[in-house]
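Yeah, one chain of the complex is gone here, protein chain that is, but the others are all in their spots.
The first chain written gets the first letter, and so on, giving A and B; residue counts start at 1 in each chain.
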Amino acid sequence: MADGIPTWEEVARDHGRFLYTVAYRLAGNEQDAQDLVQEALIRVRKGLERYEPGSLEGWLARIVTNVFLDEMRRRKRRPTSALPDDPDWVLPPAPAADEASRELPTDLQAALAGLPEDFRVPVVLCDVADRSYEQIAASLGIPVGTVRSRIHRGRRLLRGVLTEGAA
Amino acid sequence: MTRIVSAGLGRAAVGVVLFGVAMLAVSNAPASAGADPEALLRDAREASEDVALTGIVEVRWRQGEGMRSETTEARSRRGAYVVGRGEHVAVGADGARWAADDGIATRWGHIEGDDPPRPGATWNLSLGPGAEVAGREAYMIVATNDDGAARARFFVDKDLGLLLRRDVLQHDGDLERSVRFTHLAAGGGAPALPPVPPGAPGPTSTDDVGTRFVAPERLDPGFRLLGKYEHPDGTVQLFYGDGLFSLSIFEQPGTVDWGGLPDGERRGTVNGERAAGYATPAGTVVVWGRDDLVLTGVSDAPRDVAYEAIAAIDGSDDGFLTDLVDFVLGPFGWN
Partner (left out) sequence: MSDLHEDALSAYLDGELDAAARAEVEGRLAESAEWRAILDEVRETRGALRALPQVDAATEFWARVLAGDDVVDLGATRRAKERRPRVWKVVAAGAAAAAVIVVGVIAVPERDKVAPAVASFTNAHAARSSVNADVVSNLASVGVPGLGR
């Protein structure tokens, strides 16, 4: 590494697992995650010249997210920001104050994969890639308030997995 | 499995749109220990025979760039079902079916065929976050393929065990098709069964479709042949299931009269043969021709899964995926 700028190989070696983890939690499956990582590394290679030393993982998370969103757009050819109109995605009722929910998570990954993408992406960026709301808002091109409400709603939707666990 | 249901509403008058959920004693029991997704799906089928219900059902399906939506009614009791009304209606009773659409009717007597594979035979099932459907608390079961991609969701009523909603997801995770109750009232009398139209034709089960038709026992990725049927006009129908989805292949001698097909088709190819595709409320439809056979595939599986199975019946040994990709990448629009 020279001047704090890593080489492409160093990124792949030292941060590959981080890249792949974010890609996998976004895409929900191995094959797409691999494709995302490879495309992200191509962009990393090109972008290293302009990279200014700072939060490397933040930069990488943003690249992977952009690749993911570009691929979604390529597949859909329409804006990704519109939430599907789906009245059944209703939050579970607030738990009673004394209700204990001490079950361990089961198959949280499957639940994540089942979440609509508009919830899944902000939740992954926050809780897997550890990005701030500001960074997520910038990455997705949506207001911070929207980031906050989607993260909250996404987490509450996932709550069912924590309490319904299979035997 | 029986469930106690309180008859909250009286008999529904035909033509009156019903809504309003009868708030039954929805149990607020803590998390059911060991809710098994496969058992939930299996039991949902029987639950519908034990419960009397009246409801509004919405079918949504992706057509081109947008989602289309239509609603219809459903009534059932003790194994008798009426879905729809008037010109578009399907009736089921004791394993027999008939369906009418704009005056064209298909009538089945008692339908013979093999049981489908178990729900988990081809797909991995797991519990997802809970949801409400038609105002009722439901389990969500997610079906994923071996790569871990979620391709379908099923919502089962926590109290009644009924299937309230089923979604099919595109490769990118967006909704491809969804059938769900928007309103549901349990209870009520048996539905009035409309009379079967006179002279409606009926397909019959057959063991031997003859040598001019193709009938593989398996279609990858997971479809198994469950029945062969001959329609009165000579059309052969092969019925396949993979435990969650089903697929019919209709075979007729001749060549495709492209001009006679319904409007709105998308053009593509299946293994190099010209094909027409439709997105319909029933699922994906593909029409193509090969070796003096006109073939029509109908499936409620996710579109790419249906294409793979449809191309599989074609039997070519190389390049099928390239051609299949052409069809998918082409005009169908999800890529």
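The working rule: a residue touches a chain if its C-beta (ideal position, glycine included) is under 8 Å from a C-beta of that chain, and two chains touch if they have at least 3 such contacts.
Here the structure is a predicted model, which means the values were calculated and not measured.
Student: Which of these touches the unseen chain: B:A150, B:V179 or B:V305?
Tutor: Per the contact definition at the top, the residue touching the missing chain is B:V179.
Student: Using the touch definition from the top, which of B:W123, B:Y139 or B:Y229 touches the missing chain?
Tutor: Selected residue, touching the omitted chain: B:Y229.
Student: Quick one: say which of B:V57, B:A134, B:V270 or B:I310 touches the chain that got left out.
Tutor: The missing chain is touched by B:V57.
Student: Which chain B residues touch the hidden chain?
Tutor: Spelled out for chain B, the touching residues are 44-45, 48, 55, 57, 59, 61, 68, 70-74, 76, 81, 83-85, 88-90, 92, 95, 97-102, 104, 106, 108, 111, 113, 115-116, 163, 165-166, 179, 181, 203, 209-220, 227, 229, 231, 237, 239, 241, 246, 248, 250, 252-257, 259-264, 278, 280-283, 285, 287, 291-292, 294, 296, 298-300, 312-313, 315, 317, 321, 325.
Student: Since one chain has been left out of the picture, which residues of chain A touch it in the full complex?
Tutor: Against the missing chain, chain A presents residues 9, 12-13, 16-18, 20-21, 24-25, 30-35, 37-39, 41-42, 71, 94-97, 99, 101, 105, 108-109, 123, 126-128, 132-133, 148-149, 151-153, 155-156, 158-159, 162.
Note that only the chains that are shown with their structure count from here on.
Student: I'd like to verify one number: the distance from the centre of chain A to the centre of chain B, where each centre is the average of its C-alpha atoms, in whole angstrom.
Tutor: Distance between chain centres, rounded to whole Å: 33 Å.
Student: Help me check something: in the complex, which residues belonging to chain B touch chain A?
Tutor: 30-37, 65, 67, 126-133, 137, 139-140, 142, 144-145, 147-150, 153, 155, 165, 170-175, 180, 333-335
Student: Show me the residue ranges of chain A that touch chain B in the complex, using the header's touch definition.
Tutor: That would be residues 28-32, 71-72, 74-78, 84, 86, 88-90, 92, 99, 101, 103, 106-107, 109-111, 113-117, 157-161, 163-167 of chain A.
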